[in-house]
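Of the protein chains in this complex, one is absent; all others appear in place.
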Amino acid sequence: MHPSNQTDAAIAPDTFEVIRKRTLDLIASLSVEDCCAQSMPDASPIKWHLAHTTWFFETFILEPFKKDFKPFDPSFKVLFNSYYNAIGLQFSRSQRGLITRPSLADILDYRRAIDQELIRLRDQRQGDNDIESLITLGLHHEQQHQELMLTDIKHLLSINPQQPAYDPSWEESNAPSAAAAKWIAFEGGLETIGADGDGFSFDNERPSHRVFVEAFEMASRLVNQGEYLAFILDGGYERPEYWLSEGWQWRQQSAMNQPLYWREENGTWSRFSLCGRQPLALSAPILHLSYYEADAYARWKEARLPTEAEWEVAIRSAKTPELQEMSAIAWQWTQSSYMPYPGFKVHPSAVGEYNAKFMVNQYVLRGGSLATPKGHSRPTYRNFFPAYTCWQFTGIRLARSLSHFK
Amino acid sequence: MHPSNQTDAAIAPDTFEVIRKRTLDLIASLSVEDCCAQSMPDASPIKWHLAHTTWFFETFILEPFKKDFKPFDPSFKVLFNSYYNAIGLQFSRSQRGLITRPSLADILDYRRAIDQELIRLRDQRQGDNDIESLITLGLHHEQQHQELMLTDIKHLLSINPQQPAYDPSWEESNAPSAAAAKWIAFEGGLETIGADGDGFSFDNERPSHRVFVEAFEMASRLVNQGEYLAFILDGGYERPEYWLSEGWQWRQQSAMNQPLYWREENGTWSRFSLCGRQPLALSAPILHLSYYEADAYARWKEARLPTEAEWEVAIRSAKTPELQEMSAIAWQWTQSSYMPYPGFKVHPSAVGEYNAKFMVNQYVLRGGSLATPKGHSRPTYRNFFPAYTCWQFTGIRLARSLSHFK
Amino acid sequence: MHPSNQTDAAIAPDTFEVIRKRTLDLIASLSVEDCCAQSMPDASPIKWHLAHTTWFFETFILEPFKKDFKPFDPSFKVLFNSYYNAIGLQFSRSQRGLITRPSLADILDYRRAIDQELIRLRDQRQGDNDIESLITLGLHHEQQHQELMLTDIKHLLSINPQQPAYDPSWEESNAPSAAAAKWIAFEGGLETIGADGDGFSFDNERPSHRVFVEAFEMASRLVNQGEYLAFILDGGYERPEYWLSEGWQWRQQSAMNQPLYWREENGTWSRFSLCGRQPLALSAPILHLSYYEADAYARWKEARLPTEAEWEVAIRSAKTPELQEMSAIAWQWTQSSYMPYPGFKVHPSAVGEYNAKFMVNQYVLRGGSLATPKGHSRPTYRNFFPAYTCWQFTGIRLARSLSHFK
Partner (left out) sequence: MHPSNQTDAAIAPDTFEVIRKRTLDLIASLSVEDCCAQSMPDASPIKWHLAHTTWFFETFILEPFKKDFKPFDPSFKVLFNSYYNAIGLQFSRSQRGLITRPSLADILDYRRAIDQELIRLRDQRQGDNDIESLITLGLHHEQQHQELMLTDIKHLLSINPQQPAYDPSWEESNAPSAAAAKWIAFEGGLETIGADGDGFSFDNERPSHRVFVEAFEMASRLVNQGEYLAFILDGGYERPEYWLSEGWQWRQQSAMNQPLYWREENGTWSRFSLCGRQPLALSAPILHLSYYEADAYARWKEARLPTEAEWEVAIRSAKTPELQEMSAIAWQWTQSSYMPYPGFKVHPSAVGEYNAKFMVNQYVLRGGSLATPKGHSRPTYRNFFPAYTCWQFTGIRLARSLSHFK
């Protein structure tokens, strides 16, 4: 059995069809051109996401398990490989926007063809754990790319002078809690975090293991736009004392004086959203911050970011109901760097390149965001990005050590 | 009257329609995606060329001359301004490939709308020299972009792993002369070069003026692929003694070990062409060389590049019939940097930004290429590019000073 | 009392004189020019180290505590400030090698003058805890720079084509254990790490706190040069499967194909040492590796780097005698990123910039090296550098999780 996604849960037979279709729903409002462009090396064209997620099923399931497998198009092996060295060469990441051929129509054909073959194989081989667990992995992978499609298209459209809306009905500021944040105290102690054998999880969430957590407090909700604006107006972006040394350098080199999608014109602040340029929503959570900005804000507030263990302990505690916005709004930066859990094992196959090779200079984010597909995240989920990242839906939850321990 | 394009020649009434249509013919084989991508900052998306050439007519003719002018779309003023600071801001050149909206269809609408208005204005104002001369300038500008469309799409397609053909019937190696090149001698003396009052010319070709040219020889044809291959096989790219100091640096930094579109696999050489990847055509002219490569080849041959004055004197000489491939195959690097002719005057209007502000660190190319629209070039035409440029159809014509002068 | 260096230990009255003199001993073999040059932005000129350590005493002790304090030279406040934003501007780090004035002689005068004033103040104010604890901090700071002086001069001399020795009697390979490394098992459990109230420690070592450590094994000695050579000869630098994704990029961009000071000529390997270029000492520990290299080697050996908690637990265990080369040879990379301990407090004064602002994208190293002054390090000591760092005396100690936990 595949160690990185053991699951006892039966897979609903139509999950594959539902999730694959959801991906196509996401491009309903986009033009062929929108689907081809790449706004920066960290982002990928929509078309590439559509093809790469398909390549994943073709490469890791059809190729090893289907009799007389023939590739849909041999050139796709290189074109749509993201970073799997064991699979062979990859087309240069920063040039993905130059793949004008195959066309979007070709790639939609590719999706249809692989879907058909995959469904046929799945139906023939019902009960084959290897195949089922790889399908499950592929669907979680697909959901990760669904989120990336939203963050990547947001970045692309934000550069367009017309500031077009991806979806006029998109709401990033729904149901904000205007209530003051409270500090919720947790006693800590010897706790267990990480995923165990039941249900799907990525290899990086395993194995579950014990950690000792000293007593701490966590804010009851995310930092909101009004609070972050106060940081800006207090000179937060001009005062090095709040910034990590590397964060200050980042700020100077990137000429960032406000969050990525914020803009100030004649004293009026606005933010770019998937529904186009909007006024600030002061009581809604602040989004799209780098680790550097999140950390600087925390220092300004005489607080800090939580560790990933604290975050997981909090969400599993009896006090969880006191915590709001833990998932579904913004991924929350933790001060934990992304590293293997004790006893972590890399899978010997090519799928093993999935997580382990990124375990340096990245920071763990917990929770989930407005862009995360429903049901995709879970309390043990470890998202990770480099500290400069701000095009993801990232936000701040504050924490503090409790003073009764020195 | 506009000093930079005085013309007494009557403009055929349908020239505008013919040339504008020719631009559209060039995209017949391209997909929407092909038209949107930008392969490097020096190139532009096809879509941008289509819009920018239209913007030129709208901005320099409709806006000043049409009563109650209203812009087709106010955002286009910034989006499709190439580099005219007097017209205002420009959208970042390196991000032109990110303009997914307006769509290609929108831009074709834009072309149709401006064409209609322009034709109406032209027909109403027959005999208006200002308008006619600006239309003529705009058409020459359009032709320049027709050539750039071919060079830019060639570069984009060359990056695609599928190495697709732009046009399977395109022929880059037609009618090559396999005959040995001969040295044709010219006596030189006091000569006149540059454009005078008859017919269209760009401001940079004016005024005509006297130059003294010492005796020289010029090769009867362009350097061909076989000759250039011999340079490579003789270690030309590994021997600094043939290279300008800056050229050697360029070679090392760009890791260029052969011409831009050439490739060697298992001892077999090929070149990328608008009809896809092809074997070398040894007796056809070598194309797509930087100034550095052209100069290094010339030193290896104990020759040099001609000056632009020598080139123009040669083509006006009685001996011209002895010279082949002077135009219509490859632009020919000269060792003349692009600088104003004595008495050159920049036009005071925004159109004056057309040429003068590029007069540093660029080198003059003479002739014309396979990609140049028929009738666009002429003996006084001064094309110019930076020395590292190799995505244009550039080649080598050798020259030597005659030994009887010390 | 200063929270970051509480100490109950009496400071020997002459410690200051002894440690300050030791700094001067280090430059005995160097020329005025050796002391001025800066080989890369991460390194500093020897002269700058001499001045900056003096600036520390002047700025943090004389300026606040000495009556009628006058700066030795007002321009030194900017010139020799490393990164203390609260103290004001800093001279550009990458241009420290351009400070030809003040001269080395001027800076030796500066040291003498500040030493005299400091000793006078210390003797007048015996028993003043604030001053004594700041002196202690300054001396530990001075010792850190003593180590940096050795690493920086080694880097500078390594670039010189003459490959000069800093000290012909320096021995980097003394007393190597040729014995095979053994795996020493540790049961782990709930442990306490970090520094408590007795003796000097830096703020980043505090407070001591509980951690739960799962069972693990640790290698009995450091990886040696012969073992590392085997990794190279097995193609270690050409096989991406052993490398972190970011490490592979680093390797390609830096063109590193062997450790920093190693060189292969005609099949013979050598290493640059403070005694000049030397043959490899196969049974002596490998030095000067980046985190990327250390991690790649560990993966090749199917092991991993230890966490900093594991390292500290191991050195405090009853089994410590089985561990060799834990300090005094090479700093040992851990897979722990440098982050605050729970309950960590930044000191509110300018000295507080000492550690906290570097807590991102740096990795903790434990132990001590050949270049570390005797008595400077301790079991709780947390050294830290970015993952690409290899000019420090850094090495590898392997660890593994014990298999009885999944």
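A, B and C label the chains in the order they appear, each numbered from 1.
The rule is simple: a contact is a pair of C-beta atoms (placed from the backbone, for glycine too) under 8 Å apart; a residue touches a chain by one contact, two chains touch by 3 or more.
This is a predicted model, so every value here is computed, not measured.
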Visible chains that the absent chain touches, using the contact criterion stated earlier: B, C
Contact residue for the chain not shown (choose from B:Pro168, B:Pro240 or B:Gly375): B:Pro240
Omitted-chain contact residue, chosen from B:Ile19, B:Cys36 or B:Val211: B:Val211
Interface with the undisplayed chain - residues on subunit B: 83, 85-86, 190, 207, 209-214, 216, 240-241, 243-247, 291-292, 295, 304, 307, 335-337, 339-340, 342-344, 357-361, 363, 387, 401, 405-406
Residue numbers in subunit C that touch the chain omitted from display: 31-34, 36-37, 39, 47, 75, 78-79, 91, 95, 97-104, 156, 159-162, 164
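Just so it is clear, only the chains that are shown with their structure count from here on.
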Given subunit A and subunit C, the chains that contact each of them: none
Chain whose mean Cα position lies farthest from subunit B: C
Subunit A-subunit C separation of Cα centroids, rounded to whole Å: 36
Distance from the mean Cα position of subunit B to that of subunit A, given in whole angstrom: 46
Separation of mean Cα positions, subunit C and subunit B [Å, integer]: 58
Shared-contact residues (touching 2 or more other chains) in subunit A: none
